[in-house]
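Only one protein chain is missing from this complex, and each of the others stays in its spot.
In order of appearance the chains are A and B, and numbering begins at 1 in each one.
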Amino acid sequence: MNNPTETKAPAMNVEHVAHLVRMELTPDETESFGRQLGRVLEYIGQLQQLDVAEVEPTAHAVPVRNVLREDRTAPGLPREEALANAPLARQGLFIVPRIIE
Amino acid sequence: MSPSAFEAVIGLEVHVQLRTETKLFCACPNRFGAEPNTLVCPVCLGLPGALPVANREAIRLTVMAGLLLGCEIHRISRFDRKSYFYPDMPKNFQISQYDRPLCLGGGLEIEAGGTHKRVRLTRIHLEEDVGKSLHFETTSGVDFNRAGAPLMEIVTEPDLSSPDEAMAFLLALKQILVYGGISDCNLEQGNLRCDINCSVRPAGSSALGVKTEIKNMNTFKGVHRALTYEIDRQIRVLRGGGTIRQETRRWDDDAGATDSMRSKEYAHDYRYFPEPDLLPVELTEAQIETWRADLPELPAARRARFVREYHLPDYDAGVLTADKGVADYFEAVARSCGNPKAASNWVMTDVLRVLGEQGMEIGHIRVTPEALAKLIGLVERRVINMPTAREVFAALFEHGGDPETLVRERGLGQVSDASAIDALAAQAIEAHPGPASDYRNGKAAALQFLIGQVMKLSRGKADPRLAAEALKRRLGIN
Partner (left out) sequence: MSRRSDGQNAIASGAAEFPMSDPAAISLYELGESLAHGDCSSTDIVQALLDAIARKDGRIHAFLHVNAEEALSEARTADRRRAAGEPPRSPLDGLPVALKDNISARGQPCGCASRILDGYRATYDATVVARLRAAGAILLGRTNMDEFAMGSSTENSAFGPTRNPWDTDRVPGGSSGGSAAAVAAHMVPAALGSDTGGSIRQPASFCGVVGLKPTYGRVSRYGLVAFASSLDQIGPLACDTRDAARVLATIAGPDPMDGTCVDVPVPDYEAALRDVERLDGLRIGLPREYFAAGLDAEVERAVRDAADCLAALGAELVEVNLPHTPYAVATYYLIATAEASTNLARFDGVRYGHRVEGADPIEMYLRTRAAGFGPEVKRRMILGAFALSTGYYDAYYLRAQKVRTLIRHDFEAAFARCDVLLGPVAPTPAFRLGEKLADPLAMYLEDILTIPVNLAGICALAVPCGRTAAGLPIGAQIIGPAFEEGRILRIGAALEQARGPFRGAPTL
């Protein structure tokens, strides 16, 4: 994808990507998101015009390193509070539909 | 057309829980065995708005492991997000390291079937552990106590070629990690788990076969059995004209077989990218050198030193240094009592025997090194004899405590009072006139019987040397 004239957006498989982030889409959503994101990707395609071969990526906005924590314990949440927001909890556990491996 | 002989190509991904006080990205205790969801906080529960901050000690331990295993340490490393959904994953992404792990390369010497081999490592990286699921009839329950525990992943090159070699590698790795204080490597607590990559190919071929992955093995024996089965399965498939499917398989320990994990999951797309919440880790040459200077003595070096310093036979030194805890224990006893030979005898026989019988780790023994050293001193000073010493050791093993106090309180000290022993000798001669006259008539062996009688009368406490002297005196031979 390094060809600077290549600006045509690839077709996105909206359903597949939605599944990656675990969202069921209605047929209407699949259609409208596909259309809208197609236009967004077309717009984003302008980035392909820039020559960035020699440019370092920026992952963090601050040029700082080694922000580390000492290995000392501190109080966490009492169990009642940890579970207080759970849609379903029993015997101190968060309950989910049975996991099929 | 199938070749007559196959060889296996095996690589391991070993996950090791680090020995830290706290989790990797939060201040919750890194501890096994607590009630579910009692070691959690907003960070390791993935509550909205919580942020990770990396644990300095976890980074140090991973670098120490890298140094012990001869890895190259990346001067700048960073954390990445690895995305997949699973109920035991609080954020539905795992903070791991992708293309800038802490350690690269390295290797480990192993010995299997009498031959030595170097197994190359690909990399070592640091990541967070996930929670634990318990399965019920229609539901599963999740405990996040383990979520966020620091996990070091050691990836080997596919340099192993048999279940024995895989086993030897894991044992050697465990020994080094325990020695380095990097992990307790407690298998029961899941401190060490591994994924296996395995393929087979015609012997002598350099091309690789299609590999399968066996996930989440947590015993060394299981690894051995699973590999034995899987290699055999793959060879049978190929011999039968079939092909191996690249897939993830699960080891069923009860069935003694691996089976395919059929998941309705799409192929994983982990979408790694740099973790924006954690800044890169930069290690200076000076920092790495400081840590290098702190490296512990490894088993082979320690064994050589035990021979040199304590004048132990090489075999004994090998037994004592196989386990770091045992070696530490032995050294503490030897230094405290000043008699390495006696310390070695006690540790190699009595200590290791009872630990073996009880299936106990040395770390849990109630007999402190100081207590055992005192016990050795009591025997040396002839306060008690060996049988009594064993009795005292058994009591210390059960309840702990101080041997000197125990000997005093239970009146176990040897009877070294010459007149008391003389009285017992007289009693023994009177009760057994036959052996007495035999001895007078030159049957030296009869003396042993009479000494035994004196010991019996003293309930084992008489000093046998004094008993012999008293008997000889009374029987007129002096």
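In this section, contacts are C-beta pairs under 8 Å (C-beta built on N, C-alpha and C of every residue); 3 or more make two chains touch, one makes a residue touch a chain.
Only a predicted model underlies this, so the values are computations on that prediction, with no experimental measurement involved.
Within the full complex, the residue among B:60, B:78 or B:91 touching the omitted chain is B:91. Only one of B:29, B:46 or B:377 touches the absent chain when the whole complex is considered: B:46. Although one chain is not shown, part of subunit B still touches it, namely residues 42, 45-54, 81, 83, 85-87, 90-93, 140, 142, 264-265, 269, 271-273, 276-279.
Although one chain is not displayed, subunit A still touches it through residues 1, 10, 12, 14, 17-26, 29, 33, 36-37, 39-41, 43-44, 46-48, 50, 52, 55-62, 64, 67-69, 77, 81-82, 84-88, 94, 96-100.
In this section, only the chains that are shown with their structure count from here on.
Centroids of subunit A and subunit B (each the mean of its C-alpha atoms) stand 41 Å apart. Every residue of subunit A that touches subunit B in the complex is listed here, in rising order: 16, 19-20, 22, 59-60, 62, 64-74, 76-77, 79, 82-83, 90-101.
By the touch rule above, subunit B contacts subunit A in their complex via residues 20-22, 26-29, 35-42, 44-45, 53-59, 76, 78, 83, 85, 87, 92, 133-144, 250, 261, 263, 266, 269, 271, 274, 276, 278-282.
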